[in-house]
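Of the protein chains in this complex, one is absent; all others appear in place.
A, B and C are the chain letters, set down in written order, and residue numbers restart from 1 in every chain.
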Amino acid sequence: MTTHILTLICADRPGLIHDVTAGILDIDGNIVENAQFADPATALFCMRTVVDTEVTDADAVATAVRHRLGDTDIQRLHVRPADVRPRTMIMVSRADHCLVDLLYRWRNDLLPVDIPVVVSNHADLGDLVRSHGIEFVHIPVTADTKADAEAHLLDLVREHRIDLVVLARYMQILSDNLCAALAGRAVNIHHSFLPGFKGAKPYHQAHERGVKLVGATAHFVTADLDEGPIIEQDVARVHHAMTANDLVALGQDTERLVLARAVRYLAEDRVLLIGDRTVVFN
Amino acid sequence: MTTHILTLICADRPGLIHDVTAGILDIDGNIVENAQFADPATALFCMRTVVDTEVTDADAVATAVRHRLGDTDIQRLHVRPADVRPRTMIMVSRADHCLVDLLYRWRNDLLPVDIPVVVSNHADLGDLVRSHGIEFVHIPVTADTKADAEAHLLDLVREHRIDLVVLARYMQILSDNLCAALAGRAVNIHHSFLPGFKGAKPYHQAHERGVKLVGATAHFVTADLDEGPIIEQDVARVHHAMTANDLVALGQDTERLVLARAVRYLAEDRVLLIGDRTVVFN
Amino acid sequence: MTTHILTLICADRPGLIHDVTAGILDIDGNIVENAQFADPATALFCMRTVVDTEVTDADAVATAVRHRLGDTDIQRLHVRPADVRPRTMIMVSRADHCLVDLLYRWRNDLLPVDIPVVVSNHADLGDLVRSHGIEFVHIPVTADTKADAEAHLLDLVREHRIDLVVLARYMQILSDNLCAALAGRAVNIHHSFLPGFKGAKPYHQAHERGVKLVGATAHFVTADLDEGPIIEQDVARVHHAMTANDLVALGQDTERLVLARAVRYLAEDRVLLIGDRTVVFN
Partner (left out) sequence: MTTHILTLICADRPGLIHDVTAGILDIDGNIVENAQFADPATALFCMRTVVDTEVTDADAVATAVRHRLGDTDIQRLHVRPADVRPRTMIMVSRADHCLVDLLYRWRNDLLPVDIPVVVSNHADLGDLVRSHGIEFVHIPVTADTKADAEAHLLDLVREHRIDLVVLARYMQILSDNLCAALAGRAVNIHHSFLPGFKGAKPYHQAHERGVKLVGATAHFVTADLDEGPIIEQDVARVHHAMTANDLVALGQDTERLVLARAVRYLAEDRVLLIGDRTVVFN
């Protein structure tokens, strides 16, 4: 028996669930988990189905379902065996709080990804990464070398057949081209406040304004910096005696929890993208 | 067009979603919302489907689906028009925090129920209830009159064709018979702590122990007092300078939010009961 | 015995607590609650002390403490009997969720304020207010009458000797003059998101962006719209199947809880303002 994860985005119409499940019955599949959502705003239909079947070939499952969908306007139809873990590249700079948390969860089987490589624009975290038996690639970035560095990055993505790129406090701004090349498969973590603060040193701005909550947002990477579709968010409570540095520390705790949840959702194909919104089947 | 809410609990087997959706297509139905869950522990399958169709008769919808399910072992198959709001009886004693909150939400169309009657073992809240245009029935309870009082209650349930009974801080213990008569359609709200405290004055016990959180649990009423299947829970944070009375006030805020959420879930047929657990499609 | 609440903001220096407590001992006072905070950023010292004493006159208590503080640079020194509740004017428009919550808490002695008057630019909520035995003043506002309306408002503030103005979803923008006149004694409630959304229909923008949390911020009213010092904040969780209207309803639940907490903190003199930040001794 193989367990497959099927995800579908298509134009909404009556009978869709019936057709998908017909395709699954055609290959003697048994649905063990299922979720769907019809979005009134976009008239799109989203579905995530986990299927047990003796068919091992993911393409055969997809073909069976596609056959039943007929001429439905399909935006995404993807099937993969559940035990084929997404090949994930983590990108970091100097801050290690998110990286340490991701590696811990990965080593303890709490994060269903393979991590063939970690990339950084600094050398600092190399020993930590290699001690986990993972390749560490140091790609320094300056204004002059940025284009080459990004080309190097994309080479690594191709070479390692990367499915998912995780920006775990990677402090370089990606070019629009790189964002486009990674569209839909790169996640970033970002501090967040109510209300938001523009410009430098946001924790210090938040502190000066006396915020009572600090938060973090994990979102898809898009050319519009820190404005990509939101995957997960959370907050922690703050009080007046905390310094700006205390806020940073608390914010980092929130960042690592939120990023770890977002990566798990992505690794389990729980996140579907419709326009600028995510549907998260968690 | 009529919108129906269908809920189903049956023995799990391959093809169930396909069969249910076939039944829905048979009546030219369009699924606008759908959720399901196959429980490995009980081998039961739960489904909640919201369907738009020109068939106005809920029984006709149920019949169409039942026909397609064949000889599947069905534990529950229920269909009702979404705009037929559950007829709800609220029961209170003297504390009004939950009642006020429920009536506010009801009056502002945030709680899709009809409330033909409120019952209390005290007269105190009569004016409040009547000022909302709702009948108030005062049924005093003493050790001697308890059996009669409960018979009176059940008469009201029958007479008003009550679908849902909400114990909104009703401080009388229901007899096992009454619990059985209301099984699956009565919800209670209860303060809750980590860990729990047995016996009288639990907020005071919690205070003496120095708890840092107080909470509330909304659960189905069963003969096993305060141990029924859990529908919703939440907590609020506490600190050492709070008195036991401060804990009570904070706990009441939590109680009314948790109960209001639970009643809404029930009113929208989002809560399915399998064994001692609830499946909440929220 | 009279219980007084003393609040102090002054330039920080060694010996301040000793001096304040000396002043309290001079009037045979006993400290029942005390909190202080020395802010490194502003070099200001904040203190809130609750004192039991046979001295009934609040000015006499203040004088005793001021005497001991000598030539310390004092920004605020305020004493009032704890049982003299702040005279509070609530301002509303059409949305009643915050008003109903505040009135409920006030009637149940959970909010230590007196409410002599509620003002609205609409007549809708008049019956509700009057049913609580509170005067309701309808002051319509148009572009032409705005100046007169604000003058009328300030007359009411003077006439009723108002200590605290609560904007409980009052949907008119206050002029800079009015903001200045109410500086430090007016609180507003505002929806909040991570990150923030500028412009009209923020819940709809938040929905389009797929936020996972909606929140509310209670803040002091300043000329800088919705940017005043923050008193309290909270959030609630959101998922993809919620409509923009669902977000509004959930946001309103958060708004009323946050505003009620902020008003209580203010009513108990727990909020001290240093620059653009609040110190909240809760």
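In this section, contacts are C-beta pairs under 8 Å (C-beta built on N, C-alpha and C of every residue); 3 or more make two chains touch, one makes a residue touch a chain.
Owing to the predicted nature of the structure, the values given are computational and were not obtained by experimental measurement.
**Student:** Determine which one of C:T7, C:T21 or C:T88 touches the chain that has been left out.
**Tutor:** C:T21
**Student:** Which residue, B:H67, B:H138 or B:R209, contacts the hidden chain when the whole complex is considered?
**Tutor:** B:R209
**Student:** For the chain left out of this view, which of B:D12, B:E33, B:D101 or B:E232 touches it?
**Tutor:** B:E232
**Student:** Go through subunit C and note every residue touching the omitted chain.
**Tutor:** Where subunit C meets the chain not shown: residues 14-18, 21-22, 24-25, 28-36, 38, 237.
**Student:** Even though one chain is hidden, which residues of subunit B still touch it in the full complex?
**Tutor:** Residues in contact with the chain left out: 37, 40-41, 192-196, 207-213, 215, 217, 226, 229-235, 239-241, 243, 275-280.
**Student:** With the missing chain put back, which residues of subunit A would touch it? List them for me.
**Tutor:** 33, 96-97, 100, 104, 108, 110, 131, 241, 249, 253, 257
In this section, only the chains that are shown with their structure count from here on.
**Student:** How many angstrom lie between the centres of subunit A and subunit C, each centre taken as the mean Cα position?
**Tutor:** Comparing mean C-alpha positions, subunit C is 41 Å from subunit A.
**Student:** Using the touch rule from the top of the page, what residues of subunit A touch 2 or more other chains?
**Tutor:** Residues: none.
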